[in-house]
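Removed from the display is one protein chain of the complex; every other protein chain stays in position.
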């Protein structure tokens, strides 16, 4: 099937308040910067954590087209999707701290913190690719129940090399399931560049061989992402599908919070940092007269405050009692 | 990558004695018919057995381009590959009987009977798709050791839906491993037609998305198969690769020996039976004056006798002593 | 009561439950048009349609993964994994996903799926189609493990498994498929977590699951002839485990034999033995005896396979050896 490209979309092509998009992106940015600080500077947090810095336009562009009811299912790199889908920053932060007020009562931690059923955030898994067949199943349920909601499944470029990807995507395409697969191609799987793991010429080409609609989108341009997603999600909600979006983007930092990302070509990093999705969107909004520097500062300040509150909330929250764990293994 | 088609090749295009090809095909045919009889009429044999009837041109066309040293790795539908590669009919038959004179001392049975290291038949597995990454490893070894032999890996159309296929083929292509993948597309995976399991438009198209050479060959025409294989194997022996052959064929009988194959459209069956690879090759050899009916009869008689001898051998052979099993789990 | 086969009993359970609950779907290889390799799902696609009985590609990861997703989305999926051997391909989905979802989401998620599978030891299927490894799942908190040994139990336990809100691994035994037994026409269920005393006795306790229950009963009948009264307990579910029934029996008999088709080391027999040790050590008047498969892959050769397998004779020999009875 043909591969469509979406890039350089103009603001007039989208039907949402661009300031809302910006605000969400800033929330993610500030949240992740705080997490980084809590790990590296303060040493408050431990365990693995995978920051979403640099990819904000993808989560925000896609999730802003969704309602609470729509399903999102994702990986360990899930903070961005959680925030974009509307999970409370407090609960999210408390989860990082392992507290019982967290989304998962502290049992999940960073890699599963996005699981929040009330927000339609169905699952976040730490096993690369495992969400892909599960997403097919969610879509199958919607189709069967004639539930006109979307299922969106996020994963990385590296995930396209797993058996789970192949089996899941094949099934979704074969059964024409209403699911939007979003591959965030940030060029790296951990420390290995995509050219050293993908035999196909591109993720999009691989996806296309499963005989489904494929869209390649500029993942650092929130407007283009939103535009592509809006159309796709509408189709999915009408129970057509699947549709595959390859969002080309970059992570600003390392794979995990401890990774200095020294294995990347400094030139490559430099080029991509110029395309910081928040910087370019901010510049554009100012240029197009939609806001000014002051508006931006106000947003930043509000968000900073919210995140401080989230940290305090997390800090002061209590731990789950160990005996409670025994009640959480099985449904009674 | 472009997909090449090979069909209708003429006898002048191949560099081997066509009567040898015919003879091998008849060996397979008679062997399988005997197996069927031993299961269904005589009740001598039990357990699963997957006949190769109708696909003889593929195994013979491919394996006749190989020497003993070249590696073949295959699935449970392995009798044809074994015979084509030169495994002794006696040992093969004894394996069906579970006797210690069998290829696997009776521990493998029909589904693994082809394993015969001395014939370069490295492995036969009953888990669909599992041989595909293993074949990549064999090829890796040859490349590393600069061993200019081919690795040929047989599997079915259904296998292309497994995670093992995806991971194995991706690796082989990424690392440019000298392996010839041969997908025998007989249109069915057990009782399910390929259109109900493959999302891609064809097996060849799926293979091609991994960025490697793909050839589609008429799998019922041994001359075309030989021609396609010869070229491919030469490349592989020069440690280039991978190459993927989709051989389009049909199984004349059920999935396993007990299956009556009633789920198939009688018209489809009829059409394919007209293209019985032995019948059409025989006709052609007679038409082109390479042999006559009498020659064919002589071949049949010789083969029938050989197979009777194999049955007698198997029948008279002894079982392995149970205590011996404990010595076969680990290398000392 | 009428007699039906194990397969028919399973099919009835599926059919009745599908009628009762339209959220139930079945998915697996060849379960639809063909009716299942072992005919368990025969006729269901005709009765319930292609939306509810789904033929899948050869994709065990996707079968279990899609079942999980469908469960999260509000359905009640029953996934068939044709042979237990192939469950290994989906191990990540079964153990690292399904079994842990509820816990690691802090109780938010539930995953009401049934994974039906069968092990084929005893049918000359060779090493790769005869594996039986229930202990792996017992070792993995978050999934229930059910193993019926009779048509009656198969039906009642499958119905309960389907009505359970947790992931359930339902392990059938291929060689029992054609066995027959009494099954009432009326609706009934059997609770998960309740063992059944298949035969009462006072002299020793034989604990078994699946096919080995039948071997244990044969052995018990032969013991009866020698005046020894064995109690035969069919655990029926391994998770949850009915510790009470085990302990009560051991308190009475003081002698325990455990028979199961899995390979001896780290088997369920090892665990049941520890359960006895930890809960009834003082009542034991002899060693705990395991009768299991030996530490070998399964040989194809039908004769060797027979020698490999647990049997009534092996159970009797072990009993003779361990408890000093004279049986021959």
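Descriptive notes on the structure:
Which chain is which? They are A, B and C, in the order written, and residues in each are numbered from 1.
Heads up, the rule we're going with is that contacts are C-beta pairs under 8 Å (C-beta built on N, C-alpha and C of every residue); 3 or more make two chains touch, one makes a residue touch a chain.
Just so we're clear, the structure is a prediction, and the values are computed from it rather than from any experiment.
Although it is left out of the displayed model, the omitted chain contacts the following shown chains in the full complex: A, B, C. Contact with the chain not shown here comes from a single listed residue; of C:10, C:26, C:40 or C:104, that residue is C:104. Between the chain not shown and the residues C:117, C:131 or C:160, the one that touches is C:131. Across A:10, A:67 or A:192, the residue that sits in touch with the chain not pictured is A:192. Here the missing chain is touched by one residue of C:10, C:169 or C:273, and it is C:273.
By the touch definition given at the top, subunit C reaches the unshown chain through residues 85-86, 88-89, 91-92, 95-96, 99-100, 103-104, 126-128, 131, 133, 135-136, 138-142, 239, 262-263, 265-268, 270-271, 273-274, 277-278, 281, 287-288, 290, 295-297, 299-300.
As for the chain not pictured, it touches subunit B at residues 71, 73, 102-108, 112, 115-117, 122-123, 125, 127, 130, 132-142, 144-145, 147, 151, 163-164, 167-168, 170-171, 174-175, 325, 327-331. Interface residues of subunit A facing the missing partner chain: 46-48, 98-99, 104, 106-109, 111-112, 125-129, 158-159, 161-164, 189-192, 196-198, 263, 319-320, 322, 325-326, 329.
Throughout what follows, only the chains that are shown with their structure count from here on.
The largest tally of C-beta contacts between two chains is found for A-C. Distance from each chain's C-alpha mean to the overall C-alpha mean is smallest for C.
Mean C-alpha positions place subunit A and subunit B at a centre distance of 46 Å. With each centre defined as the average position of its C-alpha atoms, the distance from subunit A to subunit C rounds to 41 Å.
Of all residues in subunit B, those that touch two or more other chains are 161-164, 196-198. Multi-chain contact residues of subunit C, defined as those touching 2 or more other chains: 56-57, 59, 61.
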